[in-house]
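Every protein chain of the complex appears in place save one, which is left out.
Chain lettering (A and B) follows the sequence in which the chains are written, and residue indices restart at 1 in each chain.
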Amino acid sequence: MNAIELRNLTKTYPQFTVDNVSLDVKKGYITGLIGPNGVGKSTLIKMMLGMIRPDSGSIKILGRDMPKDEVDIKQDIGIVSDDCFYYEHLTIRDSKKMIAPFYKKWNEKKFNRYLEQFELSPNKKIQDLSKGMKVKFSLAVALSQEAQLLIMDEPTSGLDPVFRREILDLLADIMQDESNSILFSTHITTDLDQIADYIAFINRGKLVFNEVKDEVLERFAIVKGDSQLLDSDIRKKFVGIRETAVGFEGMVDNRQEAELLFGNYVVFDKPSLEEIMYFTAKGGRIHA
Amino acid sequence: MKIIISNASSDPIYVQILNQIRQSILSGELHAGEILPSIRQLSKDLQVSVITTKRVYEELEKEKLIDSVVGKGCFVSGANKDFIREQRMKLLEEKMIEIIRESKDLSMSQQDLIDHITLLFEEEQTP
């Protein structure tokens, strides 16, 4: 079962293109959408939400077609973004009054509980909230509409580590119900190193991979060793490689093969998602 | 049940969790029929992917250490006592070998070691 199904999505801009992206977001899991800034993550999300119309391709969310069933779909998705789109001059209470009637399943009790938990005063104006508080508020709204799918666009950028931890706990709470799904777009991959189930990696408008996170972390390996081990054939085995005066550090996407090739002459390290993103995004040889 | 995940370990996270739960079952800390935390609860507590904990439980099921009952959860398997006993014997043997090596380092004879163990055994039995 897929919460989101993108098929051959294409959108061309003068400077950049989302190129034939097909992506499944599995129901019941957290999928992390990663990639450097400005490679198409936001465009993809905006297409899912119907803000941007794709040139071609199809979008299915929770089994329904976008944009045909847009209204039904949006009843069931909660959106948390680092851009706050609420009216700045309104208080939290007024904003809630504005938003709540749109949702059939709005849960007032839940909303008040989250306000308390997040220490948000209903009398505060949106413009007086810090960035973290704005995210908390939009999270409270999303969770109170009883959404089955949370779409989070860079929710943790600009947040302090304490609250980022809190969010991860909250997300795990939501995932106790296996009919819920989360798509979490971010360039801060440390959040996802822990909790994500799937990782979808977007680079330069294309989907590089969408796989189980554990498998990604096991498949890739960081190889460190003496530059003398490298020749042009061996360099080709690396997804990305960084050579300096004191040796090389590269990433391979097939750890087993690399272990056979290098044996004990090099050191193998588990990569972080950040390293996978770094080496893949840079590609080829990186000169330091 | 106690599970500690270390980022410093070279073992993948799922192996670390698997080893520790297996250890808890084999050591008898978890009894037959005892319910294990749900896959999603465990993943929340450990802050790891649901897929990771799922894989651990699948592996444990394959080893016949746990039974999963649809809709109810996972339980420590009781059916395979012999198997568990066998596994525990293996663990015990490993420890014995360690003791033997240690005693050799201390230049104890076989008889010395047996005598010592007999003594300790008796002490354990008297309350």
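The working rule: a residue touches a chain if its C-beta (ideal position, glycine included) is under 8 Å from a C-beta of that chain, and two chains touch if they have at least 3 such contacts.
Basically, contacts and distances are computed from a predicted model.
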Which of "ATP phosphoribosyltransferase", "Membrane protein", "4Fe-4S ferredoxin-type domain-containing protein" or "ABC transporter permease" matches, in UniProt, the chain that is not displayed: "ABC transporter permease"
Omitted chain - touching chains that are shown: A
Touch criterion as defined above, residue of A:N20, A:Q75, A:N254 or A:S272 at the omitted chain: A:Q75
Residue, one of A:Y103, A:F118 or A:F268, that touches the chain absent here: A:Y103
Where the unshown chain meets subunit A, residue by residue: 46, 49-53, 70-75, 79, 83, 85-90, 94, 97-99, 101-103
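Convention: only the chains that are shown with their structure count from here on.
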Contact footprint of subunit A on subunit B as seen in their complex: 10, 12-14, 40-41, 43-44, 47-52, 55
Partner subunit B, residues of subunit A touching it in the complex: 28-30, 168-169, 172-173, 175-176, 178, 194-198, 212-214, 217-218, 270
